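Omission of a single protein chain aside, the complex is shown with its protein chains in their original locations.
And now, subunit A:
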Amino acid sequence: MSSTAGRLVTSRSELDLDHPNLEDYLPSGSSINEPRGKLSLRDLLDISPTLTEAAGAIVDDSFTRCFKSNPPEPWNWNIYLFPLWCFGVVVRYCLLFPLRVVTLAFGWIIFLSLFIPVNALLKGQDRLRKKIERVLVEMICSFFVASWTGVVKYHGPRPSIRPKQVYVANHTSMIDFIVLEQMTAFAVIMQKHPGWVGLLQSTILESVGCIWFNRSEAKDREIVARKLRDHVQGTDNNPLLIFPEGTCVNNNYTVMFKKGAFELDCTVCPIAIKYNKIFVDAFWNSRKQSFTMHLLQLMTSWAVVCEVWYLEPQTLRPGETGIEFAERVRDMISLRAGLKKVPWDGYLKYSRPSSKHSERKQQSFAESILARLEEK
């Protein structure tokens, strides 16, 4: 796909540099493209292909489907099922929830009482300090997972600390990070959040080497790209974890992977995560809930069940572009986790598509009209 270099010069948005031609994925609607002899008035007035595409998008579109949270089917619609469900609610809210809160609080106390001294006292001995902090972070993440009664099955070889490697995974919620972190202390690249999450980010997660970015700042990308590059070169840094989708998707689909993670000139180790929705839907719909509400929802459900697959590390094949590499890895992850692929950039959640897409349609329309005009 050599499309990236030439045509994108006309585009103003930096976000466009991240994905291949949408038109390669979407069905091309316009039948006016096929030269069918001389142009008649009816041909010119017939805007039905374009209208049909627009109406089709209004009725159903693959982008909105990626962010739809499917509430679990209610099963308490019966005279004897309803009391059973009520009993379940009582158990979940009055028994499990307090127990979980206590467990989590306990975990935090242990963590902080060890982390703060270690961080302060072992300032000089970096290697030892990092090792202990790694173990502590893994521990607090295990406490978090326990607080939702998380049942996580890991498949495949555990990640190891080596330079020139980066891990990529599909993204459903911020808890993906916690689920993976309890097994290995990754350095993750995340959006900087406000509130208590932001506080945790700047204190504890800094110590494992996490990197922050700000979606809304375009200049940020170069700085972050440089930080990523520096990180993977270091031999003693924690393995880097990137969520190339850039946003939370509902664990039924995968959106386009951003190519940044695939152009760092190192091995890419894919991780596939699939949540079993039977007990709770772990998708964090950031438009509908804050992270705190999301956590509370998880803590008042029965369990969070998921599977994690560490897949075979991949390297860039000769002649392959960054985008092709990203798509190949996305194929692997989608196949393993049973997710459907859609051709959309996750950032379209926050911004409009650039005009280059409609420009391309305009171009093909104009070209076909002019071509048919030549035919006398």
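We take it that a contact is a pair of C-beta atoms (placed from the backbone, for glycine too) under 8 Å apart; a residue touches a chain by one contact, two chains touch by 3 or more; residues count from 1.
Everything below uses one rule, namely that contacts and distances are computed from a predicted model.
A.B. asks: What name does the UniProt record list for the absent chain among "Queuine tRNA-ribosyltransferase catalytic subunit 1", "SUMO-activating enzyme subunit", "Calcineurin subunit B-like" or "Cell division control protein 45 homolog isoform X3"?
C.D. replies: In UniProt, the chain that is not shown appears as "Calcineurin subunit B-like".
A.B. asks: Could you tell which one of A:D126, A:D230 or A:E359 touches the chain left off the display?
C.D. replies: From the options A:D126, A:D230 or A:E359, the contact with the absent chain belongs to A:E359.
A.B. asks: If the hidden chain were put back, which of A:S40, A:N78, A:S113 or A:Q233 would touch it?
C.D. replies: A:S40
A.B. asks: Could you list which residues of subunit A touch the chain missing from the display?
C.D. replies: Touching the chain left out of view, subunit A contributes residues 22, 26, 31, 39-64, 68-71, 74, 287, 344, 348, 352-353, 357-359, 361-363, 365-367, 369-370, 373.
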